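A single protein chain has been omitted from the complex, and every remaining protein chain is retained in its original position.
Right, chain A next:
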Amino acid sequence: MLQQRYTEERSAGQLVRRVLSPKNVIVFLAILIIGYLVLTPAIYLFIATFFSGGAFTLDAFRRAYGTSGLDSMVLSSIVFTVGATVLALALGTALAYITVRTNVPFRSLIVATSLVPLIVPGLLYTIAWVMVASPNVGIANQIGNALTGGPWFDIFSMPGMIWVEGTHNVPLVYLFMFVAFRAMDPSLEESALVNGATRATMLRRITIPLMRPALAAAALVVGVKTLGSFEVPTLLGVPGGIFVFVSRIYYVMSDFPYDTAAAGALSIGLVVLAILGTWALNRMQGDGKQYATVTGKGFRPAALDLGRWKWPVAIGVLVYFLVTTALPLFVMAYNSLLPHFQAISIRAMSEFTLQNYVDLFENPIFARSVGNSLLLAVGTATAIMVLTAVAAWVVVRGRRRSRKLVDQLTFIPMVFPGLVIGLAVSFVYLRNPLPIAVYGTLLILLIAYMTNFLPYGMRYAMSSLQQISAELEESSAVAGASWWQTWTRIVLPLMFPGLMAGWIYLLIVAVRELGSSILLYSPGNEVIAVLIFQMYEEGELVDISALGVVLVVFLSLIVALVHKFGSRVGIRL
């Protein structure tokens, strides 16, 4: 009986059933949606830039790059990106090394505090630094004004931009390097010492070269993020007359009549720069497998004895956290209690009031944008994790051709900064290819967010699937389960903790997102970050402070809850 069932000639019906199997349908749909999300913005950006009235033209490039100050913009972009990336890499790597490999005091405290800045959105962090170090009103400059009659710091400068962007990205580098140092076999360092190397030689010749793949990976993530950073160049660079690609694009797009083609030309230049950087770093990263430093074994952390440097290092680290984390948060909390922005003084403290918070919760736009942000964040996180669960499966287990296709498709958004995605998505939905209204609705933001954050979701989904041995799926197939049964009963349950971790990460980044929202929101569809940006432009610093405190507390609560309950289901952030 079995024999007959399976050896019959393939009929047309069987063929249709085979082609339309759940596996093929689901994989095809996922690739289709990802392809649509990734390729439509790229294609429309290209068309809007190179074609005018149906004819090919380079006019947009002439308008965009012909204006004076081109070299200084390109130079500023590179200086800003390289400067902030190097700063973040140096600080993040040093912190990771100190906490993983030395006997510095308060180690666990340092680990915890070095991750706190992750929770503070970049926009709030930037605004906090304006409050700290703007030449006119900056609280830190009041000391200089009083002592030497002039400000000591100017945040509206290239060093100011590099400082703020760089220090904000330190936790990202820290996470990469923390994992890399943890996984490194300490005996590799020890054998250098045994063979007569000094500690300095060991660091230079052994430790740093071994960390090269991890460093390159961290540099890639931070560098691309910095190049596409919106808040720092716009808030700190523009007032000082320093333009980079992103702020120039925003500037072009906020000047009526909009020269969308010129903005497109600038965007393409920016993407090319990002591709070049990615390519260079990929080469530096090498195979990644050439050094078998990661053996999956837990090493006994052989702490490097800092000796008499123990306390100076600890104090240095502590001061660093006071300056980069505690100071901005403190300034924000302080100002949220004041009726108007002012210097720190005893008199000011007597005016403390909760009125800003009352105003905030009575502001209908605040309530609306919180609702929008949450809706978008939950929608984006859910949609991306569902899509990337399938996409990751195709990349990790699929056939060679589809694996490559999906891998490359999901990587493309990495080189498109948020603002460029916003611009490109606006091009798409001005000539809406979909049968439903998108422009001027929350849907356009959802689409932009999904494109923007797809690579992040992919990273979580891939790493969770890579931890699941292929034999677990094969044994299910041998046991008689269909693809769908294996997928729902084995693969998804095993991937679930990793998918949840990705979901929460996306939730947090989506709530913070400004770059891709700023060109796409419309009245009624504001999100939190856009509201903060508008308030900043109107100079409502104390109201922003109140909002910032609420937002940071809210995001901290999410992270704390996940930390507390997540470990039960195996979620690690």
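Quick note on the criterion: contacts are C-beta pairs under 8 Å (C-beta built on N, C-alpha and C of every residue); 3 or more make two chains touch, one makes a residue touch a chain; residues count from 1.
What we mean here is this: contacts and distances are computed from a predicted model.
Participant: Which of the following is the UniProt-recorded protein name of the chain this complex doesn't show: "ABC transporter ATP-binding protein", "Acyl-CoA dehydrogenase", "Glycine cleavage system H protein" or "RNA polymerase sigma-70 factor (ECF subfamily)"?
Facilitator: Spelling it out: the chain absent from the display is recorded in UniProt as "ABC transporter ATP-binding protein".
Participant: From the listed residues A:Arg17, A:Arg204, A:Arg489 or A:His563, report the one that touches the chain absent from this view.
Facilitator: Of the candidates A:Arg17, A:Arg204, A:Arg489 or A:His563, A:Arg489 is in touch with the missing chain.
Participant: If I consider the whole complex, including the chain that's not displayed, which of A:Leu193, A:Ala280 or A:Ala481 touches that chain?
Facilitator: A:Ala481
Participant: Contacts of chain A with the missing chain: which residues?
Facilitator: Answer for chain A: residues 2-3, 6-7, 9, 282, 287-289, 400, 407-408, 411, 469, 471-472, 474-482, 485, 489-490, 493-494 touch the chain left out.
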